[in-house]
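Sharing a structure here in structure tokens format.
The other protein chains are all here in position, but one chain of the complex has been omitted.
And then subunit A:
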Amino acid sequence: MKQIILLCLFVVFSCKEESKNAAEVKANTAVPEKKETAIDVSQIDLEIYDYDGLEPLINKKDDKIHVVNFWATWCAPCVKELPYFEKLNQEYKDENVEVLLVSLDFPRNYETKLKLFMKKHNLQSKVIAFDDVDQNRWIPAINEKWSGALPATIIYNNNKRQFYERSFTQEELEIELKQFLN
């Protein structure tokens, strides 16, 4: 029960985050972004990849079920569904499920937004940053049907691969995952 309440808190908190981000963007992007010095993010190690680096990480050949979520702290629907991926990572660990959160945050926001978000929300799934401007190359390479909208998710194992350009509820996400669990 505690988990569910936490989830709710997370969701409500995420919404606040969204309106804050929107307000910031609206105000003026040229203004230097406000740093919250109260939280120290220096301990957070962030791996940064281009597409050549990312490619093997989203095409692993092992016995696991991989859930890869493309997101960004500025993407409100992504932030909303992030707790569901976290829950998946936690609750299905024993069933060989591994979640990878691929952030498309802008590099200038790695310290001020992404790492801060990771720390604040204590993200347990592996988070990596993906920075490659040649989007017209890698979007269709990741999936031919992907228009480029976020969020997007891949679920795959050795036998099967599904791509989703959409948002999920917890329930919807678990339904998709269960297709891979047998």
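One rule holds in what follows: contacts are C-beta pairs under 8 Å (C-beta built on N, C-alpha and C of every residue); 3 or more make two chains touch, one makes a residue touch a chain; residues count from 1.
By our rule, contacts and distances are computed from a predicted model.
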{"item": "Undepicted complex member, UniProt protein name, chosen from \"Heme ABC transporter ATP-binding protein\", \"Thioredoxin family protein\", \"4Fe-4S dicluster domain-containing protein\" or \"Acyl-CoA dehydrogenase\"", "value": "\"Thioredoxin family protein\""}
{"item": "Selected from A:93, A:120 or A:166 as touching the chain missing from the view", "value": "A:166"}
{"item": "Per the touch definition above, residue among A:43, A:122 or A:147 touching the missing chain", "value": "A:147"}
{"item": "On subunit A, residues whose C-beta touches the chain left out of the figure", "value": "1, 4-5, 7-9, 11-12, 15, 18-19, 21-23, 25-26, 28-29, 72, 74-77, 80-81, 104, 106-107, 133-136, 139-140, 145-151, 165-172"}
